[in-house]
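In this view, the complex is presented without one of its protein chains, the others remaining in place.
Residue numbering begins at 1 within each chain, and the chains themselves are lettered A, B and C in the order written.
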Amino acid sequence: MNFDQVNVPRKLVPANYLQLGLEAQRSKQRSFKELVEKRKLPENGWADEQIEELVYQLSALDSNNFPHKVGLGEREARIACRLVARRHYNFGHGIGRSGDLLEAQPKAAGSTLLARLTNALILDLMRAIGVPSCAGCFLVPMCTGMTITLCLQSLRKRRPGAKYVLWSRIDQKSCFKAITAAGLEPVVIPCQIQGESLHTNISSFRDTIKALGVENILCLYTTTSCFAPRNSDDIYEVSKLSQEWDLPHLVNNAYGLQSVDIVRQLERAHRVGRIDYFVQSSDKNLLVPVGGAIVASFNESLLHDVASTYAGRASGSQSLDVFMTLLSLGLNGYQSLIKQRNDNFIYLRENLKKFAQSRGEVVIDSRSNSISLAITLGTIAADRMESITQLGSMLHQRGVSGTRVVVPGQIKTIDGHEFLDFGSHRSDLKVPYLTVASALGVTRIEIDKFFDIFGKCWHQLGQKKESKTILTDKELH
Amino acid sequence: MNFDQVNVPRKLVPANYLQLGLEAQRSKQRSFKELVEKRKLPENGWADEQIEELVYQLSALDSNNFPHKVGLGEREARIACRLVARRHYNFGHGIGRSGDLLEAQPKAAGSTLLARLTNALILDLMRAIGVPSCAGCFLVPMCTGMTITLCLQSLRKRRPGAKYVLWSRIDQKSCFKAITAAGLEPVVIPCQIQGESLHTNISSFRDTIKALGVENILCLYTTTSCFAPRNSDDIYEVSKLSQEWDLPHLVNNAYGLQSVDIVRQLERAHRVGRIDYFVQSSDKNLLVPVGGAIVASFNESLLHDVASTYAGRASGSQSLDVFMTLLSLGLNGYQSLIKQRNDNFIYLRENLKKFAQSRGEVVIDSRSNSISLAITLGTIAADRMESITQLGSMLHQRGVSGTRVVVPGQIKTIDGHEFLDFGSHRSDLKVPYLTVASALGVTRIEIDKFFDIFGKCWHQLGQKKESKTILTDKELH
Amino acid sequence: MNFDQVNVPRKLVPANYLQLGLEAQRSKQRSFKELVEKRKLPENGWADEQIEELVYQLSALDSNNFPHKVGLGEREARIACRLVARRHYNFGHGIGRSGDLLEAQPKAAGSTLLARLTNALILDLMRAIGVPSCAGCFLVPMCTGMTITLCLQSLRKRRPGAKYVLWSRIDQKSCFKAITAAGLEPVVIPCQIQGESLHTNISSFRDTIKALGVENILCLYTTTSCFAPRNSDDIYEVSKLSQEWDLPHLVNNAYGLQSVDIVRQLERAHRVGRIDYFVQSSDKNLLVPVGGAIVASFNESLLHDVASTYAGRASGSQSLDVFMTLLSLGLNGYQSLIKQRNDNFIYLRENLKKFAQSRGEVVIDSRSNSISLAITLGTIAADRMESITQLGSMLHQRGVSGTRVVVPGQIKTIDGHEFLDFGSHRSDLKVPYLTVASALGVTRIEIDKFFDIFGKCWHQLGQKKESKTILTDKELH
Partner (left out) sequence: MNFDQVNVPRKLVPANYLQLGLEAQRSKQRSFKELVEKRKLPENGWADEQIEELVYQLSALDSNNFPHKVGLGEREARIACRLVARRHYNFGHGIGRSGDLLEAQPKAAGSTLLARLTNALILDLMRAIGVPSCAGCFLVPMCTGMTITLCLQSLRKRRPGAKYVLWSRIDQKSCFKAITAAGLEPVVIPCQIQGESLHTNISSFRDTIKALGVENILCLYTTTSCFAPRNSDDIYEVSKLSQEWDLPHLVNNAYGLQSVDIVRQLERAHRVGRIDYFVQSSDKNLLVPVGGAIVASFNESLLHDVASTYAGRASGSQSLDVFMTLLSLGLNGYQSLIKQRNDNFIYLRENLKKFAQSRGEVVIDSRSNSISLAITLGTIAADRMESITQLGSMLHQRGVSGTRVVVPGQIKTIDGHEFLDFGSHRSDLKVPYLTVASALGVTRIEIDKFFDIFGKCWHQLGQKKESKTILTDKELH
């Protein structure tokens, strides 16, 4: 709907008034044209109204929204509840086509356009923030773990005889289950401990490759973003190994896009070695609701293998979320979020060090982790071990979420594999610790409140008074 | 927020006026209490306002919406774009917990409650419409195909040595890819042709089981809802086979919930034999946007295997859609949709027969298909084969979506398997045909318009005048 | 924002898919063009999305929504609360310009267009439903009473020496206060009683004109829609008087647009005599929230007098409501509402007669009232007068709103004028009665429920059991 070729009668509005109004619309049309034609993330965020107008323009291109549609198939994107229709801006057809997430839908030009444009904007973002060599990427409407499974499944098509996945240990359940879900065999590469900090064990990777035989190995599987005191895996060295042995390399970059260090490391690793896919969560990196992941690659054709492994047509809801969010933030908005996060990380670290010092603890030195920090809980443990298990619960009850207390002695079995000291990414933890993170969107106010509450809980634990426990520590992790 | 224990000053409103207003709220509170406590689908649909109020009440229970939250983890469900937050009613945490779709989240009591209540309502619905023995079900935020893959992956954990999936041929790509995506080996059981109608080949199933060896077979895999002239698989007999050989049986019930015949058949099959899982699309059966599937079982513990195979935390968006839709429709609303669909199927069939008769064609007799119908296109083909390939495009350009033209000679290779006469579910198609469906939500007006347009296209093809083709037939399927 | 001159890259969507989508938009653009150029109410209602798109297009033309506005005046239509901005679709400038409701605003081309188009659509509606001679009309964002005051104020400018307003008695407070608010002198013309039905006393009008002197009389003031057993005033005869004596005639047509009889009477009266203004409520006739009235005239220039009497710029919210409602209904939608109302009136009357008959009461014959009906309450009164005053309250407590119980003996003084038997439009009421109305939007279900509840209350009153009274009868009127 637009005023082109509409002769607005002077009785409705004087022509000169209208002219001024119409002129003001030009910049909007220009930015729309630019967005579609250049497929580039705008520098500055768009106004909400402009975003919604575009989204409605797109959904109007889908056949379920045609005024005179006649639907005689089994899937016509009818939406029974108008609240549901409204919250999806009348999009109903999802994305992709039976068996390929990247295919266009003849019935749904708008959904197609939205999904592809979203992928283009993400790509533009990735290149702008530090991975200029990124060749392509797309949003998968599944969690990071399942998306990694999908990558593994598509790698298997290329290497049908290989079944081992060499995995640098990280104690996060779904990272591991991503392997078993694909029906593959995980091979755990334990981390190397330096001080109390955990690093990628490159020589163990190399030895294991030799021991198992290259032809039997599906891929190397590393993780960047993680809880301290584990560090981001040394993807630089693993990429070199990968290239050396001609083995695929899959990087779980779960929430790594928000860290400048990690992003740069991806680019550097690609330059000297090999990364087939790097996968990241859309919720943690782009601040949308849980439910999507982004597969990226330095080789565009590899992406099609993954897209065509998905068996069916998928939800378009996650694309819509990312699309609206990116338009709303613009490149500048996103970069300022990254900057704030980084500043807050430094602020958190400095304050945590002060907190530790005054209480006889230390912040474990894990310098290749630029998101998460770990503070030892030795003095409390010395006093009374049970106190520590209360700490997480106490913090949670006071509104602090996301901190994790890790204590020695936890054993966990996942799909038949036993992990000692689960949660610590190692099998010989001695000193308990607590992790805190400065993730995208955290505010200085939250950090200040945290220290206030943390201090009070610490004091209370010292006095051994806390009795009621609403959430056990176990429930929290 | 409520008026209990709030002393509203008389200066604001006379007590008796207020009292009448408050009394009118009681029925709302009563229906809310009943919904939560009994976990039953309401008889009658709720008003939009009531649904939204409940949804907001639930999201307020999630930690990201706590007024004084302090988020120091890596995933705090922050939402950057307020349009996105609004469309998700501030839900951000998704459902499940790393590695189990059914687990509760300590950070997200509201998301947990919503997801589980949704599953309870779907279960209640399934029992009410004809599967009283259904023991449980849950919504998976992935398409039907991927959900079938998930079921196969979890079956593999129980039968690690088995790799064959015996699959009654149906020419729908994602049904087949669901097997290969899981890294399993599909074994095609061709349909039996009776007249032009296609039926499950029970003896071929039996022979193949014997030939391959039970221990090597992961499961039998059938499909109910499908395009005519293929019929719904004979799940009654396959269930008996399944029980006889102690083999899992997986039913792709893609859009079968909308058909009374199919629903009843599921219950009957369960009574005499074995069905491990039956999987159905949420969009086609519940009229929500594409993106979810429902796994159901007659054995609740089997469901946990599937839920715990999902590697990660998943989108809650699909649960929200189904939740709102079910509350909006109520049981009566859904049942009246089913009734209308059935009436419209009969109406469509009768009119199609008349149409066929007057043009020297027939409606192929596929009486175990209560959703889709196929009309032969022999006379047009006889005249000029290319005309037929235009027909689908002509209909689509005139606003008719969902009809499919099937012509002999199509060969398609999917993941290394070649299918002759793809689209026809058989390898020796002679007469081309067109399918039309009466799916949930179709209106009589649409059916009437269809015949009007179909008639005109038929006439035009006879005159060989159509030249411009916007969409090729191939693009449409 | 539109796709004209935007080259959508093939990488985003295949050109042929897009083309189909764009073609489907044409009818929308066509109906928009027609609306603006012809200023006619569409035959059929628009979809919600289309209405909202248009409304946003219009508000984007207002300077407060220009992307790069620089506001250095005292009124820049800034909106502090985004919920408020959203509910007004970003409209902030109101309508009119200091001192003229119909003037265009240079800062607000969109608001201007919306207000004027709304007036054009109302005019089109009025002409279509029975007042083809209507020359113009406009929406005033004040209640009917204040709008009548505005009309009186503008008439005073034309007849500065005249101070009397001859008013056919109707016991509705604001009708009367409309005169005193303007600082004028009301002269009450009592109704003529025929049976128990009340009619306009034409001869009393004539006598009073003679007695007071034409030059001292500002206007004649009649009312159409009213509570039975008062009838619609005989505007046909009063119009003739008005023309005969060259006296302005003002018609309070509060909720008369919904009645075919009244609407036709307006046209007929105009043809034989004189009506200067007829004023109607927007909420009662167009089913929007309370707050607006429509001034209409058979002489366009008279309208400008009223518009320029309003001292300031006014709310545009009421125009927006009416605009959206009219587009949503379309002419057909409105006419079917009128038809339903009429059918329901007949249904209500027939059932009320049966109810009355079986209980020894009568429905008072007021055949020039096609909206409201009155049933006598003689038998209850005979038994116990207090019972009657309970009846209204009993009905209200049971969810029945809008019925009125009228009992003899009420005296009310308004601005110094005393009215005996207030509520009955006469000064000698003997038999109490209850009124019920079939107004626009009433449903048959409501009527049926009413009789159910009415019957129960009647029974209960007979048994003298009701004790608790939440709302007194006085509060209800």
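Methods note: a contact is a pair of C-beta atoms (placed from the backbone, for glycine too) under 8 Å apart; a residue touches a chain by one contact, two chains touch by 3 or more.
All of these numbers come straight from a predicted model, not from anything done at the bench.
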{"item": "Where the missing chain makes contact, among the chains that are shown", "value": "A, B, C"}
{"item": "Selected from C:Q25, C:Q280 or C:Q318 as touching the chain missing from the view", "value": "C:Q318"}
{"item": "Sites on subunit B contacted by the missing partner chain, in the whole complex", "value": "1-9, 11-14, 17-18, 20-22, 24-25, 27-29, 32-33, 36-37, 39, 47, 49-50, 53-54, 56-57, 60-63, 65-68, 90, 104-106, 108-110, 112-113, 116-117, 120"}
{"item": "Touching residues on subunit C - with respect to the absent chain", "value": "48, 51-52, 63, 66, 68-84, 87-89, 91-94, 98-99, 106-107, 141-146, 148-149, 153, 156-157, 172-174, 177-178, 180-183, 225, 227, 254-255, 281, 283-284, 286-292, 309-318, 321, 324-325, 328-329, 337, 371-372, 396, 399-404, 414-415, 436-442, 446-447, 449-450, 453, 471, 475-476"}
{"item": "Missing-chain contacts mapped onto subunit A", "value": "14, 16-17, 19-20, 24, 396-397, 399, 470-471, 475"}
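In this section, only the chains that are shown with their structure count from here on.
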{"item": "Chain occupying the most central position, where position means C-alpha average", "value": "B"}
{"item": "Chain of greatest Cα-centre distance to subunit C", "value": "A"}
{"item": "Whole-Å separation of chain centres (CA-atom averages), subunit A against subunit C", "value": "57"}
{"item": "Sequence positions of subunit B contacting 2 or more other chains", "value": "396, 399, 471, 475"}
